[in-house]
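For this view, one protein chain was removed and the others were kept in their places.
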Amino acid sequence: MRRRARPRGDDLLGTYVPGTSPLHRCPLWLKALLVLGACLVVMTARDWRVSLGALALTAAAAAACGLGVRRWVRSLRPLLLLVILLTAYHLVANGPARAADVVLSLLAVVTLTRLLISTTPLPRLIDGLVLLCSPLCLAGVDPERIGLAVSLMIRSVPWLFGVLTSLRDAAAARTVRPHPVQLVTPAVIATVDYAHRTGEALAARGLE
Amino acid sequence: MEPPHRESLYCADVTVTVEGPRGPVTVLEGVDCEFTARRTAVVGLNGSGKSTLLRLFNGLVTPSSGVVRTGNVDPAAFPRHARSLVGFVFTDPASQILMPTPLEDIELSLRRGVRDRAERTEQAMAWLRRLGLEDRAHHSVFDLSGGERQLVALAAVLAVEPRVLVLDEPTTLLDLRNRLRLRQLLDGLPQQQLLSTHDLDLAASADHVAVVHEARLIDQGPPERMLHLYRHWCENGFPGKTAA
Amino acid sequence: MEPPHRESLYCADVTVTVEGPRGPVTVLEGVDCEFTARRTAVVGLNGSGKSTLLRLFNGLVTPSSGVVRTGNVDPAAFPRHARSLVGFVFTDPASQILMPTPLEDIELSLRRGVRDRAERTEQAMAWLRRLGLEDRAHHSVFDLSGGERQLVALAAVLAVEPRVLVLDEPTTLLDLRNRLRLRQLLDGLPQQQLLSTHDLDLAASADHVAVVHEARLIDQGPPERMLHLYRHWCENGFPGKTAA
């Protein structure tokens, strides 16, 4: 197919895949510590073998949790251009070992965080965040509102990815062909409209 | 669930004026009403002010002058209180669903009332089951059909068990089958309902109908008479000011 | 304006598969059709595939297999050519309006055809007048009511005077009077029309009706018979696969 109908961006940050694997059942704090620790090791080691090891481990864990490795590989596709650019640049500038390290550690960090996000339902993640932010109560901040803001933000990302495409469709359907740059303004305007509707929905549902 | 207690949705000489590009625009003018029927339908032309009237009752719109009461509450001064009495369902369900999946969205509604996480998930599933959506619980809302989304939006509002439901054109995006299903669901609910609609079959199922025209509530009464009049006016021009 | 020439909107064994989050989803399957009537209506449940079918003809959706022709044009290969034949009106007007005010939006449509700016503004105002929207010309489109926006979106497409009009649920947000007015407007237009709708009165005004169900075009024919069948199926279940 030349072009997909309505491309979607909601897989970019990962979405929850229901399941009953050990990782699904593991308490959030433990999972988060493990993932964070692994990320820190990868980022500080600066060695492509460590990154490769971490990447292999995450892939194995993902497969063990029934996340479907094929789907995972597909969801990394938006990274492709970046990976190519980074590889090319570091190959020329810093040699193959550094290039391998940069690219592999990038992939490892992305897949690790995605493992967490794919095996934990969003409300649980938000609960964890709210708990983490609870000391802020002392400063007069309501941690529940921080949780709400974060979940709204995550929900908005796929919508925003779709905006430009749907506007391009709309322009095409009217046989007007504005320059892509001309579509940026309507896209931002549509974004503000979307924020307004979200605000009304929040207010109407008493989630103030 | 609440007992089928009725609140009064009351307006006295309410005017809503907003700032337009060429000076102020009057969106509602001198509206007097008291809706206490089990189901009240508001009908009127596009741009007549129906949505604005509905939004008054949960404080999404504040009157420029006049008095609004939702039960005993002034929604302009105490919007949060008013919103806990009134559940509002928007026309476009996509903008009302705030979380990525139906289950998460309903859990969001329950967050305030139900502290325990497992309990919350259970109750959310129970609501989805009631609306026949349990097998969609974990789907992305982007994958649901229009009708399914409308039902999720309704479930999320019902989950906070409001006393009054306010629905802005709830059937517009639905097919015939889903329209019938939503009607049945509304008929089975204990809550008092106020809805705006262009679907005259739905309006005919109300106990009381109000007609809004050019920012004024021009007539109200039993559905048969009102809908007959409304049809007549649509075809032959509205009374009072010249119809465009 | 173009002469009332008819294009054939043709599909042969068309299947559309999209990548869902849980693997591929078949949105249309084995669709064969040739719409040449002056007005063809497509009816079907929410999510059955109506919008996808309509989008095939201007290349907004490309078939995974099978052949689509708009007139003699393959819209997948020559989308720009197909789009100059077909004007498409979306259900959700918010996603179709590109400029901050109705007047500017219609001027955008006229940009190509009318070089002189004053002339362009004049023609745009004339279109707004035809749809009864002249006093909303300078409002922010986000302050318009739902129905008003739908009319603006329609005007913006009519202004480019395409040969074929494809309308995805053009009356959903409209009141009774505007529905009647839109019908009159469509009746008076020289263009061939293909529309999807849940408004069975509008569908009854078509010359040919196609019923889509669960990604398949299950039947087509004269409106009386098709709509009778469709109503029956909505109430008693669709033929073939089990209805949900």
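The first chain written gets the first letter, and so on, giving A, B and C; residue counts start at 1 in each chain.
What we mean here is this: contacts are C-beta pairs under 8 Å (C-beta built on N, C-alpha and C of every residue); 3 or more make two chains touch, one makes a residue touch a chain.
Here is the rule we go by: contacts and distances are computed from a predicted model.
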Absent chain per UniProt: "Biotin transporter", "Molybdopterin converting factor, subunit 1", "Cysteine desulfurase" or "Putative hydroxymethylpyrimidine transport system permease protein"? "Biotin transporter"
Sole residue of A:23, A:110 or A:170 that reaches the chain not shown, by the stated touch rule: A:110
Selected from B:79, B:147 or B:223 as touching the chain missing from the view: B:79
Determine and list the chain C residues touching the chain excluded from the picture. 100-101, 140-143
It is residues of chain A that touch the chain not shown, namely 9, 12-13, 32, 35-36, 39-40, 43-44, 78-79, 81-82, 85-86, 89, 93-94, 106, 109-110, 113-114, 116-117, 129, 145, 148-150, 152-154, 156-157, 159-161, 184-185, 188-189, 191-196, 198-200, 202-203, 207-208
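Heads up, the rule we're going with is that only the chains that are shown with their structure count from here on.
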Which chain's centre, taken as the mean of its Cα atoms, is farthest from the centre of chain C? A
Degree value of the rotation bringing chain B onto chain C, based on Cα positions, nearest 5: 175
Taking the mean of the CA coordinates per chain, how far is chain A from chain C in Å? 35
Rounded Å distance between chain B and chain C, as computed from the means of their C-alpha atoms: 28
For chain A, residues that touch 2 or more chains besides their own: 8, 10, 15
Listing for chain C: what residues touch at least two other chains? 21
Taking the touch rule as given, give the residues of chain C at its contact with chain B in the complex, in rising order. 20-21, 25, 44-47, 91-92, 101, 132, 136, 138-140, 143-148, 151, 169, 172-180, 198, 200, 230-231, 234-235
Residues of chain C defined as touching chain A within the complex: 16, 18-19, 21, 23, 27, 52, 55, 58-62, 64, 76, 79-80, 83-84, 87-90, 94-96, 98-100, 108-109, 111-112, 142, 156-157, 160, 162
Interface residues, chain A side, partner chain B - complex: 8, 10, 15-16, 18, 121-124, 127, 144, 148, 151-152, 154-155, 158, 194, 197-198, 200-208
